[in-house]
Structure formats: C-alpha cells, structure tokens
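Shown below is the structure under consideration.
Missing here: one protein chain of the complex. Every other protein chain is in place.
Presenting subunit A:
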Amino acid sequence: MGQQPSPEADPTATVDFQEVQQRPEFTELKRRHRSFVFPMAAAFLIWYFLYVLLADYAHGFMSIKVLGNINVGLVLGLLQFVSTFAITMWYVSYANKKLDPIASGIRQDLESADRPQAGETH
C-alpha cells in the first residue's frame, strides 16, 4: 500500500500527484468519468426502486395481462434485465472511447517520466 512502496514495484513514488490532479487532462478525465457514472447510477437505482415499489404496492397494475399469461409485472421484470445489459454495454463503449485513451495517456506519461520501464514485469 501507500505506506510500504517497494521501489521496483512503484516507479511513481516521486510523482507530485497534487500537480497531476490539477492538470487539464486529468480534470477532463475526472469530469467525463463522473458525468457518466453518477447520473447512470442514479438512473438505474431509481428505475429499480420504481419497479420494486410497483411490485410491492401496485399489484393490480402489475397483474394486467399483456400477452397470454404474460403480465405487466413480468414484462417490467424482464426489462430490468434488458436495462442492466444495456447500461453495461453503454458503459463499456463509453469507457473504451472516452476514458481509456486519456487514462492511459496520463499513466504512460507518469510511469515513463522518472524511472523508465521500472516495475514493468511484462
């Protein structure tokens, strides 16, 4: 951990992280990360608890048959699966395109800056 950095495993021991934290590319990375994950987390939690409340308190509505024996409750439940899979794919594509390039840029910059290749075991 932070307290026991072994020198060969940590090429960034001498980096001034407060300076990095202020860099525009880092503040941009942080902004992009938070502006995606916070609203998305809020959205899926609200959608999930809306579903839970409907299943808990709106039995009549959830029991309306849509197609054969398939009712609103089952459709909404299956939509929870669909939304979970969709958010997962959306996040992965966002992270690949918008987060990873900046993150790896900063990482390469810092890890090569003071001690080239140290700690790279592969």
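Worth a mention:
To be clear about the criterion, a residue touches a chain if its C-beta (ideal position, glycine included) is under 8 Å from a C-beta of that chain, and two chains touch if they have at least 3 such contacts; residues count from 1.
Just so we're on the same page, contacts and distances are computed from a predicted model.
Missing chain, UniProt name from the options "Xanthine dehydrogenase family protein molybdopterin-binding subunit", "Sugar ABC transporter permease", "Symporter YwcA" or "Na+/H+ antiporter subunit E": "Symporter YwcA". Interface residues of subunit A with the unshown chain, by the touch rule above, are 1-4, 9-13, 15, 17-18, 20-21, 26, 29-30, 33-34, 36-37, 40-41, 44-45, 48-49, 51-53, 55-57, 59, 62-63, 67-71, 73-74, 77, 80-81, 84-85, 87-88, 91-92, 95, 100, 103-104, 106-107, 110-111, 119-122.
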